[in-house]
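Everything on this sheet refers to the single structure shown next.
All protein chains but one are shown at their positions in the complex.
Chain IDs A and B follow the sequence of writing; residue 1 opens each chain.
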Amino acid sequence: MKDRLIIRVVTKITTPFILVFGFYVITHGELSPGGGFQGGVLLAAAFILYGLVFGLDELEPILPRRVSDSLAAIGVLLYAGLGLVGIFTGYRFLDYRSLGLAGSESAEVWGMALAEYGVGITVTAVMITIFREVAQAKRREH
Amino acid sequence: MVVFDLYNYWVFILLMMIGLYTVIASPNLVKKIIGLSVLQTAIFLFLISLSKVSGGTVPITGPSAELYSNPLPHALVLTAIVVSVSTMAVALAIIINIKLTYGTIEDDEIRKTEGH
Partner (left out) sequence: MIDNQLPALIVATPLAASLLMPIFRSAEKPWVLSLLTTWAVFGMTVLLLLQLSDRSQSPDGRAVISYAIGNWMIPWGIELRIDRLNGFVLLVIAMISAIVTFYARLSVAQAVPQHRIPFFYSVWLLFITGLLGVAVSGDIFNVYVMIEISALASYTLVAMGQHENPKALLGSINYLVLGTIGASFFLIGVGYLYSVTGTLNMADLAERLKPLHGNRALITAFAFILVGLSVKMALFPLHGWLPDAHGYAPPIVSALLSGVAIKVAAYVMIRLVFSLLGMEFSFSILPTGPVIWVLSSLAIVIGSYTAIQQTSLKRLLAYSSVAQIGYIAMGLSLANENGLTGSLVHVFNHALMKSGLFLVAGIVSYRLGAADLELMAGLGRKMPFTMSALVAGGLGLIGVPLTSGFVSKWYLVSGAIDRGAMPLALVILLGSILAVMYIWKVLEIVYFRPSLDSARAVTEAPWSLVLPAWILIGASLYFGVDASLPSGLAEHAARFLLEQS
């Protein structure tokens, strides 16, 4: 779709808005509809849109394959790590008091934010990976 | 009438049956997966419709509302949506492999190749 002027220009204009909206949805997950999964899909949608319009080869230098594969694991490790910190400091799994922040309000806010971002990163990376794998199926050996 | 008050359950059952019928009756593997998705969406509809409290507003804390709908089924459905998307992703990956191996995704043609 590289040769369609309108699609190219609109994509380049709207991609930053999609990214910002995605971050907004992840961050505001506790106050408005949203959260890690929804925001992650939106973030991935920005990258996938770019890949659809300009081609997968253009997407490669922006988000290399290895980076998106490792981000998928890193996001969940962030979430699991949050839980394990709870175990190793003597509190419970996923207990936000283990973060060592003063006040239970602040601990919950930071804990939930970390968890949501972990989920968001993983979902973004996984969606982009799925898109890449499905799009490149013909060239894959099996 | 009582029957019309319970319309959410009727819609749920109708969608569930459409989904199950699609899974059973389509020879095309991708259409089966779409049927599965319709079935799962019907279940999500059912779960969310359980959460509505009459006179209640959306379950998001705001300044003016007094009565909220039940937020727990919303959390259940979010989790179930993630499970559903993952299932579809795995299914599509397997179907791509089937297409690369057998050259077709129609059930009857695959059966002919394998001589089932």
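The rule is short, and it goes like this: a contact is a pair of C-beta atoms (placed from the backbone, for glycine too) under 8 Å apart; a residue touches a chain by one contact, two chains touch by 3 or more.
Fair warning: this is a prediction, and the values are worked out from it, not measured in the lab.
Taking the complete complex into account, B:110 is the one of B:18, B:60 or B:110 that touches the chain left out. When the whole complex is considered, the residue among A:7, A:76 or A:113 that touches the unshown chain is A:76.
Where subunit A meets the chain that is not shown, the touching residues are 69-70, 72-73, 76-77, 80-81, 83-84, 86-88, 90-97, 142.
One chain of the complex is left out; on subunit B, the residues touching it are 16, 20, 23, 29, 32-33, 36, 39-40, 43, 46-47, 50, 72-73, 76, 79-80, 83, 86-87, 90-91, 93-95, 97-98, 101-102, 110, 114.
Note that only the chains that are shown with their structure count from here on.
Measuring from the averaged C-alpha position of subunit A to that of subunit B gives a distance of 24 Å. Of all residues in subunit B, those touching subunit A in their complex are 58, 60-61, 78, 81-82, 89, 92-93, 96-97, 99-101.
On the subunit A side of its complex with subunit B, the touching residues are 31-33, 35, 37, 126, 130, 133-134, 137, 140, 142.
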